[in-house]
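Removed from the display is one protein chain of the complex; every other protein chain stays in position.
Right after this comes subunit A.
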């Protein structure tokens, strides 16, 4: 069995649609800019990766718009694009063949905030009936299933920024257990006052106002991350079945592992390295065989140090190219993992490693080989890492599509 990715749908701060996103990401064009969604002047963070030039009403049925938060609207549109990219049109005869796994970290917070404001200023009778589900963190699984009439296994995972990769891991397991196709939607966003208020105390965000300097992972001047919205939807299906139907295979989910950090104050090391090593073993690969690492890249001094230490321990000093294209989107919470997987698969297709922008890497240059300008190199394998606030770690190993090995597997 292999779990193959056959469809991508991307909605990111630096690109609407896979082609637009990839063009900007290759070129190192960032989507991090001053917040426009609300007046952020009185908040400690004033930059974000907003998905701009995208009107959900132009892409969604009129009945869906009033009942959905923005992060659900993004997820629904990206799902439609991913299914079209995979050349799949679910129908009633095969509705049990399609599973849906989503990840989101705060639910439809912007919708929820709006309705709570109405509750307190205009009274309970003004609260939307759609508040009953639109704020809920599992809402994307429901809305995707309902829209495409899918009845296969459904799940929603909440592990903050690790969530996108955890969704990929669960989707891979569902395919291994016999679900023919799984839609994996890591799409997130809470760019509203309530979202910002909830995240600021965790201390992960940079208060810098300069888009070119705010999010600089692995830099001696790192001052935190920048929040963003969006993500990617992947179509994951059985590799052999995908080839039989003549689908284009971007690559294979070859390994996945998740770990949990020890409690604060423990002298045991963080769990990220163990997640990476376990995912590699699952993929039956040794570190030397990995062509690129897409780092979590927290952008905090402590977070970057822990990740650089884990990478150096696994790969040796400067043992593998490391990149963080999320420096162009901001940290998308549950959207980060699936977007990084999509990015790694596009890197394999085109034989390039997209850059980490705005960072010198000077803080960790002796430990990791940070890619800061577009690098042309064959990419056959990739390790994608993510960490979620609260101690979540996840690692996914990707392998390029290879007709020969698949043929041998079937022989």
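Assume a residue touches a chain if its C-beta (ideal position, glycine included) is under 8 Å from a C-beta of that chain, and two chains touch if they have at least 3 such contacts; residues count from 1.
Note that contacts and distances are computed from a predicted model.
With the options "Actinorhodin polyketide synthase acyl carrier protein", "Branched-chain amino acid ABC transporter permease", "Anaerobic selenocysteine-containing dehydrogenase" or "Ring-1,2-phenylacetyl-CoA epoxidase subunit PaaD" in hand, the undepicted chain maps to the protein name "Actinorhodin polyketide synthase acyl carrier protein" (source: UniProt).
The missing chain, though absent from the display, is touched by one residue of A:19, A:66 or A:262; that residue is A:66.
Within the set A:29, A:126 or A:373, the residue that contacts the chain not displayed is A:126.
In the full complex, subunit A touches the omitted chain through residues 61-67, 125-126, 128-130, 132.
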